[in-house]
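What you see is the complex with one protein chain gone and the rest in place.
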Amino acid sequence: MPDVQALVNDFVNQLKKRKIEGSQATAKQTAEVLRSVISQQRVPHTNQAAALINAVRAVGEQLIAANPVELAVGNIVRRILHIIREEDLSLATAAMAGLGLSVASDDEDDMERSDQPILSAAAVAAAARSTLRPPSLQTLLEDMPDSAAVPHTSSSGGDSEGKSRSVDKGSRGRKLKHDVIEAVNELIQDISTCYEQIAEQAIEHIHQNEVILTLGSSKTVLEFLCAAKEKKRSFKVFVAEGAPRYQGHLLAKDLAARGLQTTVITDSAVFAMISRVNMVIVGAHAVMANGGVIAPVGLNMVALAAQRHAVPFVVLAGSHKLCPLYPHNPEVLLNELRSPSELLDFGEFSDCMDSASGAGSLHIVNPTFDYVPPKLVSLFITDTGGHNPSYMYRLIADYYSADDLVVKGRPTTGS
Amino acid sequence: MDPKFRRVGFEPDPNQSQYPLTVPPPRLLSERTAAVPVPEIGFRRQFPGDRIPIGSYNPSLALLGTSPSAASTPTSEYRDGDGEFSEDSSGWFLRSESKRMEGTAKEERNDVPSISKPVKANTTKAERRALQEAQRAAKATSKADGRAEPGKGVKQSSGKKDGPPVTSSTATDKKSGGRSLEKERKKDVPPPRMQFDDKSRVEKAKRRALVNQTEAVNRVELFRHLPQYEYGSQLPKLESKLFQIDSVHPSVFKVGLRYLAGGTSGDNARCIEMLRAFQEAIRDYSTPPEKALVRDLTAKIGSYVSFFTECRPLSISMRNAIRFVKSRIAKLPLSHSESEAKATLYSDIDRFINEKIILAAKVIVGHAATKVRDGDVLLIYGSSSVVEMILLYAHELGKQFRVVVVDSRPKLQSQALIRRLLAKGLDCTYTLINGVSYVMHEVTRVFLGASAVLSNGTVYSRIGTACVAMVAHAFHVPVLVCCEAYKFHERVQLDSICSNELGDPNAVATVPGRMNVNYLDNWTSEDNLQILNLMFDVTPSDYISAIVTDHGMVPPTSVPVIVREYGREHLI
């Protein structure tokens, strides 16, 4: 499949050069690349799921390595792996129950309900679920930890889905691939509409005459605020400019153009102004499993100021930004230092750059992200509704399967 | 055991039964009584009464003198209305009064806001001599007044405030003394700033203003009470007027223009510049005829101050310095001749600059450098001159440390600082304020400068200081604020909104050196868009570990103590 490989390489290059702006675009493109990988993948007669999973993993590994800081890539890879597993499972149970192949939903509750009456199927489903779901107290004694007990660290690639698959009809292979691609399409659809779904909730959170502060620019925030404006709410927005990228200027211009009272402030004025602000609404780069947020640089400061003045700190994040990893030392490991030229003029300071002349050495730090710990976040608004930081783990359990936390032996949890 | 002990504490003192719980410690009492006979009190307090004797020496004022109350009431109203233009309200009082006097005495001039050099230039020699005569006479009377003053002042104050004459104990007497000091201090507090949200006052002020700044467009609703002008538009016009404006001394004018242009930054520099200008003005000063030096000079300083205020709102340190100068003028011994008085003032101001600003900084550096250890990573914000001295001094001492310089838009003052530090061989890390959480992990000390320290312990400083202190606090890094004691002020402030200074919004809208960031190029055309360029913010006291002053390191809770001690010291 040379064309797929070219596609992948192209995407990897783009990621490496940081050509793609924004996690949404990245997520979408990742999903599209993986979709073509799946569609090109030749499926063997037996164990198609494993074949697909291996293919996706191999590509996913490359993509993640291309830009380890862009967590959306890894998130999408894991979600597609999860989709494959779920589709495979639903096919297996459906086949076993002799129910035909009509149930192609990736909603697990749905699946469980339809499967309850048939006991043998339920047993298989339970067994299979235990491999999909993270282990729980329920299953601690139920199934011997022979295959899936060491979930996160199993270096074994796709062998953990050694589920009994007694029925293997000829049509299943094609069916599986088809279903998976359908589901991936749905995922892409979800990613591209997540703005609207988040913005729909705006009216529930913004009241008349509210004063809102935001920093930098996020398309999600823009849509969110505009949605409230369209519903005839009138409120004011303070926009911190978000140096050194100054995306705040752009946001302010857009907001003002849409008729919102907008005030641009410098980042340093955040503390001074926060006492007159009712709510902080910001976008995120990624949301970690503990509810911590990887956010544009400066937001930790904003969050601290908001906490000081008991101002709600609301984070808008599409579900593709949910990352199943727990951060550890995220300020350093999940960060990226951008070019110093954004802060200082190279020409002006070129003589200071070499420390050979006996003068002191100059380091310029221009980080891209801040880590906002979960205790500073009041609320997450995702496309599935509002959630507490402490509930993030649950959303993650719904979107990802425990086996995929490590995409190919690479030690993750944080990097 | 316990109750017994308590009873001892509450044992009523038969002498002070009315105030069993509020008896101040004896030390304070004596201090307060000592403060009572400060001549200044008398000087200010007996103003209305004082007018008449002076007037009586001036024949031309006899007309006015017949209706002193009628004359004084409108002026005092006047004073209330635009007190923000002068450091001391009495300045305006005198100024308007003198205007009146001129109006009657010399009909040819009635538009000049105050008499100054040109007056002298236009008068003939004979006239001048006559004026001097009159002046000398006036001085003599005021001297006599001055001698009578202290007793009068005390009597007046105690009589006025305590209502029924209190004869009983020393305690009440002392109390009244304390209160009068309190009141006097209140008078010293600069009157509330001009309310720029009050249309009529703004209009009134504008008519008088020398610097006619144009109001900026697209103002931020929350800050209507603060002046926001279009920047730079007035500068060329004023520059051309340098030799035409006669009400203001040229050196004062120059300094004022520099303030207007935003040339001088840093509170110490601004303050020293202002004091030097005052010195020049005092050196060139000669008392106009029929005037008392004390009065007239105070009035002149007042007019200079209002000019400075028009150029740029005064910082608190400047207000303290002005207060010092005025109290010095007021306390000039009346026996001094004009040249003696001028020399005294000149050296007093010199002393203030040296002791309170330059020497104080050195003392602070000495204190703060003890807190720098080898291997430290020091974070500094902005470009405070004292903090810079601390770094250089610690470096000279051979301490091994690294400096993290945090900067913020739009001024990016630290870039120049970085150059100076690098040249001295210090290792620096540079970042913008957004990255402060990122760098704070490795930081072991935060050194901050301040524009003023207010008596509730909050630090009024360059915008962003609060953010840095907050993040440092969150990371449990000690925050040291370095601030000379002359910047302490008894005002209190809770937020950064009520009192602040607005900078040029265009500075925020444009990003120098980044051509691609031009989203806000013509932002004024958009009605809904405002840009706010705040200059200062207020750091809550709980973020501050210590304030390093020339009196040593004090906790933020002890600021009122410094204000009390220091305030007295420089008033006497």
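By written order: A and B. Residues from 1 in each chain.
Definition applied: contacts are C-beta pairs under 8 Å (C-beta built on N, C-alpha and C of every residue); 3 or more make two chains touch, one makes a residue touch a chain.
Here is the rule we use: contacts and distances are computed from a predicted model.
Peer 1: Any idea which of "AP complex subunit sigma", "Cyclin-dependent kinase E-1", "Exoribonuclease phosphorolytic domain-containing protein" or "Translation initiation factor eIF2B subunit alpha" UniProt assigns to the chain that's been left out?
Peer 2: "Translation initiation factor eIF2B subunit alpha"
Peer 1: Of A:Q14, A:S275 or A:N290, which residue touches the hidden chain?
Peer 2: That would be A:N290, which touches the missing chain.
Peer 1: Across the whole complex, list the residues on subunit B that are touched by the chain not included here.
Peer 2: 474-476
Peer 1: Please give every residue of subunit A in contact with the chain that is not shown.
Peer 2: 119, 123, 134-138, 140-142, 144-145, 149-153, 289-291, 326, 328-329, 374, 390-394, 402, 411-414
Here, only the chains that are shown with their structure count from here on.
Peer 1: Cα centroid separation between subunit A and subunit B, in whole Å?
Peer 2: The separation of the two C-alpha centroids amounts to 54 Å.
Peer 1: Show me the residue ranges of subunit B that touch subunit A in the complex, using the header's touch definition.
Peer 2: 220, 222, 407-410, 415, 418-419, 421-439, 441, 463-464, 466-467, 470-471, 474, 495-497, 500, 508-509, 511, 513-514, 517, 519-520, 523, 526-534, 537-538, 540
Peer 1: Over in the complex, which subunit A residues touch subunit B? Could you list them?
Peer 2: Per the touch definition, subunit A meets subunit B at residues 238, 241-244, 246, 249-250, 252-253, 255-257, 259-273, 275-276, 297-298, 300-301, 304-305, 308, 331-332, 335, 342-345, 348-349, 352, 358-367, 370-371.
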